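Below is the structure I would like to discuss, written out as structure tokens.
The complex is shown incomplete by one protein chain, all other protein chains being positioned as in the whole.
Letters A and B mark the chains as written, and numbering starts fresh at 1 in each.
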Amino acid sequence: MIDLSNVSKTFTLHNQGSAVIEVLNDVSLTVSPGECVALTGASGAGKSTLMRMIYGNYRAQSGKIRVGGVDLVQSEPREIIQIRREVLGYVSQFLRVVPRVPTLDVVAEPLRAVGMGSDEARTRAKDLLAQLNIPERLWSLSPTTFSGGEQQRVNIARGFAHPYPAMLLDEPTASLDAANREVVLSLIETAKARGAAIIGIFHDEAARTRVCDSEIDVSRFTPARAA
Amino acid sequence: MTPLISVKDITKSYGAHIGCADVSFDLYPGEVMGIVGESGSGKSTLLNCMAGHLRPDAGSVVFDTRGHGPRDTVTMSEPERRMLSRTDWAFVHQHARDGLRMGVSAGGNVGERLMAVGARHYGDIRDKAVDWLERVEIDAGRVDDRPTTFSGGMQQRLQIARNLVTGPRLVFMDEPTGGLDVSVQARLLDLLRGLVRDMGLSAIIVTHDLAVVRLLANRLMVMKDGQVVENGLTDQVLDDPQHAYTQLLVSSVLQV
Partner (left out) sequence: MTPSSEYNFAYLDEQTKRMIRRAILKGLAIPGYQVPFASREMPMPYGWGTGGVQVSAAVLTPDDRFKVIDQGADDTTNAVSIRTFFERTAGVATTTATPVATVIQTRHRIPEEPLTEGQVLVYQVPIPEPLRFLEPRESETRKMHSLEEYGLMHVKLYEDISRHGHIATSYAYPVKVEARYVMDPSPIPKFDNPKLGDCPAIQLFGAGREQRIYALPPYTQVVSLDFEDHPFEASKADHPCGLCGADDSYLDEVIVDDTGGRMFVCSDTDYCEGRQAAGHRGKDLGGKDAA
């Protein structure tokens, strides 16, 4: 489902003496439907960078990143957008929303984007928000004013609203209490059970052990850096 | 899939000064493209060339018309082009005053495009106008008030209603949130996002506000000195800019 071959990434900082930073080199990995792979490695090893590249957010210098058979490195923006809408979900560490939009609509939006009717999408959104223990009185408010943990749960609800065949999870259980952590882990297990291919970053080792089938240490793709 | 609008080698000079040079891109149905760049980078010149307000020195702007398929709007006759701008195109000006008739009621402003394409039933026109006022979150009770009595944000929303009432397929926007309070901007952005999604609109948005394009545009074109320096997925261009100028632009934004 997710298939990377010989992917490399460098940053060129034109405004800082054109410094070239090699971040990742020759990454190859495959995630099958129903499989969950954890990315590990020290901070700065490039876990988030790799995840962002798979999402098309960072541009790869070479190699192929195939999601559902489409190579995102060679794709037009509209093709990447279509993949993101229908195939590839991404739960980032931070919630980024239009101010003023009610939480319920924030969560329902991915469903509306794939053409689901407003009522049906909201019903599904309500389910998820309830599961994640967001009090109902907050649903009509914008999540921009919520606490960090609440924002993270809204973000997860939004990420799991549409049953994507492939998912990227960046620290989904960070800053959650035990009960909510349990809800998120069961959401991940359900997604796996329906056949989603998942790549995750988990600092929470117990969580990692519970949901992940294998681990990939990103450090081994990191070029040896001077200093 | 046929591009909705296909821009090829658009060049426009003002004497020795280059407005924009050799700009080419395809925009597909449902896509929202942002064009960013500092003042004088040629983004407004490009927008006006595409919308038929300026005649480019060279190049073509091929639009996939409803009736006759792809047609070059640069070489088509003026009546045809003006008809397009009343039906399939919409243009949202930075200053609502440039896009509204200030001496005409809100309902009349919204109804004008309907009447321009032949609507002759007062009751129907008014019902549509009221419906559109509500869609842009203006109280239906204000339908007979003139835009001079509206706040800046309301005027901008009225301008949007007036433009979208005939169900255009392509909306040109020139700094649509410029000059508005931040809180009003957010509301307008939310509204535009919803309309773009629900109506399946394509849009080309010129702005210098990177936050606006991040929220509204799927793809982004960065211009400098009349040239396109970078082009791609909006978040990719903003988060992983490749060109020196884009890196400078992105790093110059103040963080809140």
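The rule is simple: a contact is a pair of C-beta atoms (placed from the backbone, for glycine too) under 8 Å apart; a residue touches a chain by one contact, two chains touch by 3 or more.
It should be emphasised that the depicted structure is a prediction, and the values quoted were computed from it without experimental measurement.
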Subject >> Partner chains on view for the chain not depicted >> reply: B
Original post:
So which of B:I18, B:M76 or B:V104 would be touching the chain we can't see?
Top reply: B:V104
Subject >> Given B:H53, B:R97 or B:R126, the one touching the chain that is not displayed >> reply: B:R126
Original post:
Pick from B:E31, B:D64, B:D88 or B:E112: which residue touches the chain that isn't shown?
Top reply: B:E112
Original post:
What residues on subunit B make contact with the chain left out of this view?
Top reply: 78-79, 82, 86, 101, 103-105, 107-108, 111-117, 120-123, 125-126, 143-144
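In this text, only the chains that are shown with their structure count from here on.
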**OP:** Would you mind pulling out the distance in Å between where the CA atoms of subunit A average out and where those of subunit B do?
**Re:** 32
Original post:
Which residues, counting only subunit A, touch subunit B once they are in their complex?
Top reply: 11-15, 52, 56-59, 77-78, 80-81, 98-101, 112-113
Subject >> In the complex with subunit A, residue positions of subunit B that touch it >> reply: 28, 30-31, 183, 186-187, 189-190, 193, 197, 215, 218-219, 232-236, 239-240, 242-244, 247-248, 251
